[in-house]
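Of the protein chains in this complex, one is absent; all others appear in place.
Chain IDs A, B and C follow the sequence of writing; residue 1 opens each chain.
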């Protein structure tokens, strides 16, 4: 079942580890088959070193396991909540990458300070509101997804493919699993750069909106001309 | 004698080095056989590159060498003091990992700022009081252990498996040598994240207690459901 | 066409990646054949892992592709603007290396704080003025080059082979592609060192001009005697 997508999600999980944004089992990647309404996701707590494509788990959008012998990631409900709310996206990633987590712990959005961020994200990286005690105790993983969705009111998840969950860490997404991993790695890098900028200047000068727009459009706009396309 | 445990402790010492939390001989791992009351520990000052399982040293809880041709780690008395005071633990690790040492040098506990720490430690990482001159000159390695034990009055060492010794560095422990190494690596990572958070915001916002409790219980509580268990 | 120069530029792009100053496709190296007035440059958006020397693109100084099947780097016009304004230089590099970007985001020049920088750069690393909205929308990549050239009024690009573009990132150059890569790596390193110095002291004490002069002259002056020359 969904053998090709399971291979893709497996390789994307390995890539996440290879890129240095994950230690131990601190991350997970999923992807969705929109036609079938099924999500392939990393199993919970299985080390990257011994993980295989057959360890991937297939769940439906109500979080029922429909294929696989392992338990799915403990963050599965957050992933499915995002897939249901954001029909544009095909892959989701969660990590505890160091600098992104640090900004999430600071409960600060990452302002757009330069073209590195503007090439991927049409503005600041948003940060959710902290969950209430009621939200945590009702259905934590679902309400985490809901807090992200609430924060994206008025934002386009295709243009801002990353978020910080206050006190927790980053989620990123994209058109597929690979693209989501790419965005998670970029998020860690821009969080690192913003940390250094904050070290050497205060207040931090935001990038001019017209430069932000130019860079984002150059890569993602209607007439994008970056790369070999 | 204790061949299996010696292999375990040897591999855990190598893992400590491979995870990048140790340079030269700046760390040591031990494990205890509770039935026999014997501790296996790394030898003093032997490079990781040439160390073998046969270099491990077996001592009793009074610090007498009962097996092995090498001298045990200079920190042996600290390890045995912890094993005597904390019957729940099976392995102990000491490192000079960079960020954990920096917080120990600052003589600051690491507040629990996010779920990364909450997944492993049910609150802040405590920091001991500085040793007095009398303590240092009486029996330094033993009094170091005693300062840790004193700091844990009212704390559960199973729920808080890590500590900073003021002006010195971190100790971590766990149910066995591997688990202790895992906690030592996590401690370095959360110390690194807390450093970055402190760089970008002041004061540092602590994690809500109900999130801390939820995350800790999800992994370690009676009804823990993280991983494949 | 220009087979040898294409090999050189290809290898210099790989070196840029190997030195850790680039992730994904976030950098580009070019070199010029001054006699022919032709520039060899990296293609746009091709991953380093699969890139070959035959993917390099040859353009003239008016940015017309004269050889190659790929599209040239999106930053090509910045490179050619620099070649036209600075006849002394033979290679140009652009990266998004972390610390250099952070200073560019802070819109601060990097003062010369020590001999490490003085060995390569006869003074501070300059930072351009931000581009105006008109400049961005007219011809962004060309005006980026022009902003660099404007900033170098009164400066010798052979003696100051590196610059920060405000809100964007670093460019470096040299007598050929290899030399430009070397200077890009040095720029990242001195930006990193300056960041740390700014962390531990304020204000930052600049290097005495006579030490700066001595070190720069020792390596680059008429009577330079560093190395085996």
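To be clear about the criterion, contacts are C-beta pairs under 8 Å (C-beta built on N, C-alpha and C of every residue); 3 or more make two chains touch, one makes a residue touch a chain.
Note that the coordinates shown come from a computational prediction; the quantities given were computed from them, not determined experimentally.
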item: Touching residue (missing chain; options C:9, C:23, C:41 or C:113); value: C:113
item: Residue in contact with the excluded chain [from B:104, B:177 or B:212]; value: B:104
item: Residue numbers in subunit C that touch the chain omitted from display; value: 113-116, 182, 185-186, 189, 192-194, 196-197, 199-201, 204-205, 207-208, 210-211, 214, 218, 225-228
item: Hidden partner interface residues of subunit B, rising order; value: 23-26, 43-46, 70-71, 74, 96, 98-99, 101-108, 130-131, 133, 136-137, 140, 167-169, 194-195, 198-199
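Quick note on the criterion: only the chains that are shown with their structure count from here on.
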item: Distance between chain centroids, defined by C-alpha means - subunit A, subunit B (Å); value: 32
item: Mean-CA-position distance for subunit C and subunit B (Å); value: 46
item: Sites on subunit B at which at least two other chains make contact; value: none
